[in-house]
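A single protein chain has been omitted from the complex, and every remaining protein chain is retained in its original position.
Right, chain A next:
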């Protein structure tokens, strides 16, 4: 009983601390052996670890993945407990575009091999977790990724060395004492520690990680579930039909993912209990701060909910303990429960990282995640990147960075950063003449999956060349790191830039928001900025924003205030290719940012301009003058004449030389620029 005294003194956190310190101390004697060197070490062969391994492999880099289990994706061998993944496996979209289809494939990792698409592994819309395990195994095997299985990295420290890329090496020690020296450490260990709340009686709780999944075990029971996330509702869903009733208790109100547009919130597939609660079927939902709680067990073995402060005096048996219902006889949780289940999610395992790594927990809202910068690099040590679910602090409750369909892109962004930093490979980009700008943007907003999944986190960037005659197009850059763009990409942004992002309407998403209100969508281009559903937003900056500007951007803005902004009006089909509704306003926006005319012209118009003007519009300069003019056909020309945009010169003034050809004289081409002073005046002639 000597120990119990110590436990009383220290409390539970003290015990945890001792356990946490234990592995950190033990491997010290083994460090004598020469550590094996790797440029890149990846911790964890889950989806994020494998995804990074894929990119490193393709780039021919020196890397290794460390995995404690014998196969990849060990988390999925146990979780979710009820085996149904809630990430959708949409096999049909009606489109052939493979990039577009990834917008609706939430399980596949990125690779060049079309066989490694998840739809080949499951037919279920919400697939079984076992299929994910099989998929990840295949992914690692087929691509020949270097994974060291059965290798538990027990301890990670930092070793200062001037020769190292980052001024230090990461020293990883496994369970056998084998050490590995790494230039760059990529942590993809996910969230592995079940979140536990400490309160009197918490020892009576069944954890999600170990609770029975057999509904038979709950027949005729009163069940209380703590938590209001998907795991809590998934657990409830499983036993809903056999229990007397289920009560759910959590600190804050339930957040429905279709209201918040955050896939981590409660998904409709799990919300059966909400239905029965609101349809008066005994099940119920309550809000209370769990840390104020206490649970006591009565003589019959039933659990009673009470409050911590009521317990402060007296012993812990249900007969003697004051219960809230003693004073307040309609206290909601006054019944006794047969079981109390804890479903409070997971935390990042900080325990293996030495203090020297200065890997600390994120802010108040995301304590369960390690703190990282917008580039996913740890704030504490250069060269340490957090990938996958554990990197979700960047966009927690906003975007999809904590889920496969989001972090597969952020991993790619980290890899591109590393390629530039350590191997001089600049961020991939394509260069085009300025006349292709609207097309380049339209193409991406219509098919890019990274922009779509990681909306408001990853954005495309257009870097303008001098005089805006050409541009470079960079895909999926972490937009919060915009100020560091030149360093991260190795490309110059000296002449202005566009950032292409996808956004929901400002006040559309959020818990308790009515997302089905009438008039929730706008249809007119002029109202595009009021669009509520995910739609493309384009920011124009004359200069690359500074770090200060990014940090102190206006509230609710993903980026600093731009010089100009354009919203492409939301589209029911997410198909932004309408000539007048989508492309035309975009072109006008780009034209006005660049102060030029970005219309396209037929060769005949360019011919006319070439002989009647000293300057040509960019389309004629970059096409026609290079003998690549667009000739067009007779029927198109006919339409042009009908629309008034083209003249039928063959009929103009024919045979009546010297005579005024009337109102429609071609003295001014209908599309020619007007007087230089005011662009407004020219309309009168044009329209």
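Throughout what follows, contacts are C-beta pairs under 8 Å (C-beta built on N, C-alpha and C of every residue); 3 or more make two chains touch, one makes a residue touch a chain; residues count from 1.
Please note the rule applied: contacts and distances are computed from a predicted model.
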Name of the absent chain as recorded in UniProt (options "Nuclear pore complex protein Nup85", "serine C-palmitoyltransferase", "Thyrotropin subunit beta" or "Thioredoxin domain-containing protein 16"): "Thioredoxin domain-containing protein 16"
Selected residue (touches chain absent from view) among A:442, A:464 or A:559: A:442
Residue of A:123, A:210 or A:577 in touch with the missing chain, whole complex considered: A:577
Chain A residues touching the omitted chain (full complex): 95-100, 430, 432, 436, 439-440, 442-443, 446-447, 473, 507, 514, 517-530, 561-562, 564-567, 572, 577, 579-580, 583-585, 587-589, 591-592, 595-597, 599-605, 607-608, 610-618, 623-633, 635-637, 639-640, 642-643, 645-650, 652-654, 656-661, 665-667, 669, 671, 673-676, 679-680, 682-683, 686-687
